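Every protein chain except one is present and positioned as in the full complex.
This part shows chain A:
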Amino acid sequence: AVEFTFDLADGAEDCFYEEIKRNTSAYLEFQVSAGGQLDVDVQLKNPHGRIIYEQEKATYDNHQFVADTTGIYQACFSNKFSTFAHKFVYVDFQVGDERALPGVDDHATVLTQMETSSQSVHKSLNDILDAQTHHRLREAQGRKRAEELNERVMWWSCAETAAILIIGIGQVLVLRNFFSDRKLSI
């Protein structure tokens, strides 16, 4: 299992490859955390090049699938439709089951009650950590928007003040020019 966030440049397509064996279940999740309209095109292709999962201009989705052939699967994220907004995309790609705890999880025998309950606690904690990751991504989305807004408010206000000054002085100069020491009739 690997989770990471990468910067997808505008007009670019980035692909990630993973070797998956036949009959292994795999899970792909992505979320666009910043950039433009928070949308990205996703394509999941099997080793023969056939598209097994596709999304257009999606912000968030997940897909669970079972590999029907052994080989290299590729997940492609495309930002080709965007001209100047680069996107930050969070990806979570899990292949197979979680790495077993040595000794504890690879028991062939029946587990004791202690072991069973500790295993269920472990699963619940996994869910909590997952929920926290989603919360973190949501928060990053909101915060980045807010920081962008903050910047823009300042620069646009500067620009507007400059525009008022330029236009105000410009108007007077143009008007003066009409009444210059040439003939009054315009």
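What we mean here is this: contacts are C-beta pairs under 8 Å (C-beta built on N, C-alpha and C of every residue); 3 or more make two chains touch, one makes a residue touch a chain; residues count from 1.
Please note the rule applied: contacts and distances are computed from a predicted model.
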### Task
Have a look at "glutathione transferase", "Transmembrane emp24 domain-containing protein eca", "Ribosomal protein S2" or "Cell division cycle associated 4" and point out the UniProt protein name belonging to the hidden chain.
"Transmembrane emp24 domain-containing protein eca"
### Summary
The listed residue (A:A9, A:I51 or A:L125) that touches the chain absent from the view is A:L125
### Message
Give me the chain A residues in contact with the hidden chain, please.
### Response
1-5, 17, 101-104, 114-115, 118-119, 121-122, 125-126, 128-129, 132, 135-136, 139-140, 142-143, 146-147, 149-150, 153-154, 157, 160-161, 164-165, 168, 171-172, 175-176, 179
